[in-house]
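Just one protein chain is left out here, and the rest sit where they should.
Right, chain A next:
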């Protein structure tokens, strides 16, 4: 027992029973919990160490879990016990000292709650506990006990607040932590849609039973989870991730994902810094040491070492070293098929000291490994990707099936943008697509085009469902935003196959139509392709494949639509030009400055 802050003051007290834990809440006196279930304030115990400690629990009753809660200057100690398969909860209150015992109702097959989380809300304690069958129960205990000394042990009233999905694997452990009244963070249980072997941190909304956010954690999760002052602490693999979170007011719209930016957690914008706590590295490695390690060590070790290296190396040195490290990692990855330190690559990219020229092989490696997440980040960060490589990436992206793509973890922001973009369409469809009673004029003054078609098709209101999946769209958006020069890009664009060109053109057309409807302006995203980038790519694609597109029957509709749309735009701009002209005339006539050589005016000075 340490008392005070100095190391010089050491005193050993002997007490008359086995101490289990010393519990302390902020700004309050520490409390000592004995193995026998008795409770004493630390001060009073130190004042008379040899005082008799009564036995509260029966002989073979063992305390499994304990916590202390403080609210309204009132301390409450909770602890759960196990005795021959029966689990009980004890609630120790002070002033007056009361001890309540509750019995946990047993689940068939799963006798014991595996994890507890207690919070204080209002004048009640909310105790959340998790069973291995995925049930999360909540019990509400009053802060101040009303019944004094009711000796009958009652079953703890509880309500099921969440039923976690179970994977095929048999679960051994798990943890849940209450974030706020509507949100629970869970580890150890599988993500409902991801594969079983992945370890995820999931945020569930207990009000609506929905998965609000999730994050895959590299390495195994140890079924441990803490929440402290707005941050979640998750140990996994050889790392501890500290994730700041921000719970927003929960609503059904948010829970159903209908409302934008109501997501509880947005991992993108938060720093996730990795603390190496399992591996005890005494001092930072030098670049050369690190490179030697990279050549031989296991992936996990390399990733940890790279993380540590980046964290410890001064910025100026890092700038020089990042390229070497990346080169070494890439060259090992190329020779060793099992070696692919994605985390390390991401960390290196995050330093922003890498560019394409420093490590040209990185992007192609990522493409070979189909690591689209890395590709996306590289596209965002590298400004010097050669047109040939851009085209190769484009080809890979276009040729990867959407299904495979959707499982890839991508930059959330870009995916949100795509989600919103596709949603904007459905929303506007619901609204009937017309505002203020505006009816787009049937533009076909040239009826000769479709003489028999009675149902006039308005090119502005084409069927504009997104031709590619969200993730593919997000990646294509990154490609659209890369720098290129027309002349160098054009020959490489010719490498695309006709179906790829058609899909890409369809996607560009989709984007262009969306932009023309101003849908994107309502979407707040960090990186979005600009309309001129879209138009440039359309022009380039048409340039590169015009002859093929002209004869390909499946492209006819597409080219025709594009042509029509452009023509309608040209008409619109011509009309706008006329309006501008007449406005200019109005402005000029108002000025009427040009009065020739002589005029007689009247002015007034005040």
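The working rule: a residue touches a chain if its C-beta (ideal position, glycine included) is under 8 Å from a C-beta of that chain, and two chains touch if they have at least 3 such contacts; residues count from 1.
To be clear about the criterion, contacts and distances are computed from a predicted model.
From the set "Aminotransferase class I/classII large domain-containing protein", "GPI transamidase subunit PIG-U", "AP-1 complex subunit sigma-1" or "U3 small nucleolar RNA-associated protein 4 homolog", the protein name that UniProt assigns to the chain left out of the figure is "U3 small nucleolar RNA-associated protein 4 homolog".
The residue from A:172, A:586 or A:603 that touches the chain not shown here is A:603.
Taking the whole complex into account, chain A touches the unshown chain at residues 595-606.
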